[in-house]
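All remarks here apply to the structure that follows.
Here the complex is missing one protein chain, while the rest keep their positions.
Order of writing sets the labels: A and B. Residues in every chain begin at 1.
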Amino acid sequence: MATQAKPSTHGAGDRDTPKWEMVVDLDRCTGCQACVIACQAENNIPINEESAFHEARVIQWIRIERYWEGEFPDVKARFLPLLCQQCDNAPCESVCPVYATYHNNEGLNVQVYNRCVGTRYCGNNCPYHARLFNYWEPTWPEDLRNQLNPDVTVRTRGVMEKCTFCIQRIRRATRGGEAVADGDLQPACAQACPTSALVFGNANDAGARVSKLKNDKRRFRVMEELGTDPSVTYLKQVDTDG
Amino acid sequence: MAEAAHEMRPIPTHQEVALDVLARFQDLGARYWGWVTVLGFLFVLGIVGFVIRLSAGFDDRSIWGYHVATMSFIVTTFLAMPMISAGLRLTKANWRRPLTRVTENMSITGLLVVLMLLPALAALPPLEGRRNIWFDFPLGAPGVWNVLGFGNLALMGLALLWVLALPDLAAARDHLPPSARQRFIAWASLGWVGHLRQWRVLYAASLVFGGGYLIAYPLVQSLLFADFHAGLMPGLKDAIGPARAVVHGVQGALAMTIVVMYVMRRLGGYERYFSVEQFWALSKPLLAFSLFWFYFWWASFLTFWYGRLPGETDLIRFLVLNSYLGPFIVSLVLNFIVPLVALIWSPVRRSAWGPAFVSAGILVGTFVNEVRIYVSAFSIEDPTLHALDGIPPGQWPEAPDVLIAIGGIAGCVLLFMLVSKIVPVISMWEVGEGLRLTKIRRYLNRQVRVIAKSH
Partner (left out) sequence: MYYRRTLTDAQINRELLHVVFTTPMWWIVLVVSLGLVVAVAVAAVGYMFNQGLGVTGLRQPVFWGFFITNFVFWVGISHAGVMISAILRLSQAEWRRPMVRAAEIMTVFSLMAALTMPLVHAGRAWRIFYWIFPYDWSRGIWPDTRSPLIWDPVAIFTYLISSSLFVYTALIPDLAVIRDRSKGTWRYPMYAILSLGWHGSPHQWKLQGIAGILLSALILPVFVSVHSIVSWDFGVSLVPSWHVTVFAPYFVIGAVHSGVSAVVTLMVIMRKLYHLENYIWEEHIDALARLLIVVATGWFFLFWLDFVFALWTREEQEMVVWNLRLFEAPWGWLFLTFFITSYVIPVPLWLFKRVRRSFTWMLWTSLLVNVGMWLERFLIIVPGLVRKGPLVFDYGSYRPSIIEITIVVGTLALVPFLLLLFSKFFPLIPLWEEKEGQKLIDHIQLGNVKVPALVKEH
């Protein structure tokens, strides 16, 4: 059942099946948070009010990690948009007792909400803190209710959720079986990025931008030493002038 | 468990036991000297092997792997045996009495271990740049502290041996005809006459040194594991290692005790002291520790295997799945599977041959396992890396390695045989004490033993 789809691990796999990946060019990222808001609107994520930040129960499928480089006064703010890395060797998958998260044949780490019983073990085992828990029943102000995306499940309280690479868009685009031209299919975050720092595509398509960029010499992957084999590649020029 | 009782032999007296033990003790026949000569020759072969290794120096660390493995084997079997004496005395097991002295006499092998430690330390690379437990600790780490730790264990064992031997040394002093040996024993008996205060001191000292040995042993195994295995293995973080080594030690000690008892029964005629009861009683913890052997290995294997961190996956490939798969399988079978399958049956446990057979296998398995752990670590070229650089191949022994292993083990047996002619190999006073605390009576329709609970 769920295991039959195991396989695209470590890249290879069937060349006809897409392998969805993303490249994040940190040299382009301005930290504007447009991706965060776009994701929020696309994926029916409840409004994060101030209290959510105080309680540290913010739900953001993509978030901007800010960190500082250098010493004061010669200091630079750096940003790292962090989303589910769709690891090909995902630590979250094997610990779920109910197969609520598994790997599909398109290289996506899929979350099945109605299987989830909320043990939150996957969240513990995710080194990227990309998995989020619904502590409360999600609510929206009355005037925003009609704005919910009909393609996306509204998650109940008690389940885990995380970035899906906008799987609803992938499904719509590939429903007929016809090939999708590179760049036609984008998740909300990539679509909203004003500097095109986020690039999404099929890494099994050698001509796709994502396939070219992911081999750029500036490439790195977050916490590569853990062997999780993420599907998100980051690009960053290492400052040499300080 | 009930049917043993009806053919219970009458209980001998303390005096009968003492005369019998002293007669065997006094005898230094051709057979004894024959064995000593053979063992001495093997020991000299070991020294030859050692000298060959020494002539190559310490620059190539990998040639010292088997030396360290042999040393660790001695620590894990012979030198662990006094723990049995100390542990059983704490639990007041009555059946321990005939076999405690055998285990205590083995503490003499601590001297050999300390001697073997020195070249092993010389072969260690400098601490700089690699993981170690010393955290820039001053004063000659790791060498000085290892010598102190091992030396402490050896001294603790010898002190335990000496203190518990005092009443028997005094008996030997009074029994033997005058000779150099008798004069030495007389000196060693420290004027024991057996008045109440002396006994009190003896009981207190046996607690102190026994407890001390039980604490010193895990520390020595921790030093061995940390400095001679983990510190050389790039990226290894295996916190269970020292505890696992202690478990191996208890298993090895039980197995060695059983084998020694069996050999003494067959070759030395000690059936009277090492009866089936001793084998039966020792084989229960032997079964338990064989299960623990697997459990302590599995606990760390599962953690690495499930975690799937690349560095740790490489390490289990190196130590278990690829390079040292053969040795691992051998020790898995001999240290876990065979003991489990055999000792689970009461008739096997309740015999002399069953536990002895299993124990012999365990000793072989233990040696192979020590080879796997220490030879692998010494074959790593650059211990300052953070992960293995490729998976190195396993390393087979060469002629000098075989000589060192044979010589080391022969040396231990030789030391035991020598010391057993100074300290009687059966503890007369403990057996005698046990006899006074036991009686046989009828209970319902069968004979049972009544045991008073005292020391």
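The rule is simple: a contact is a pair of C-beta atoms (placed from the backbone, for glycine too) under 8 Å apart; a residue touches a chain by one contact, two chains touch by 3 or more.
This one's a predicted model, so the numbers in the text were calculated from it and none came from an experiment.
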Full-complex touch with the removed chain, picking from A:Trp20, A:Trp61 or A:Phe133, is A:Phe133
Cross-chain touch to the chain not pictured, restricted to A:Arg57, A:Arg78 or A:Arg221, is A:Arg57
Among B:Arg24, B:Arg181, B:Lys421 or B:Arg449, contact with the omitted chain is made only by B:Arg449
Residue list for chain A contacting the dropped chain reads 1-2, 55-58, 63, 65-67, 82, 91, 94-99, 115-121, 123-125, 127-129, 132-137, 156-160, 223, 226
Where chain B meets the left-out chain, the residues are 1-2, 4-5, 90, 131-133, 135, 215, 218, 222, 226, 230, 237-243, 277, 284, 291, 295-296, 299-300, 302-304, 306-307, 309, 436-439, 441, 443, 448-454
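In the analysis below, only the chains that are shown with their structure count from here on.
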Averaging C-alpha coordinates per chain, one finds the centres of chain A and chain B separated by a number of Å equal to 57
Interface with chain B, chain A side, in the complex: residues 89, 91, 94, 225-227
In the complex, the residues of chain B that touch chain A are 306, 308-311, 313
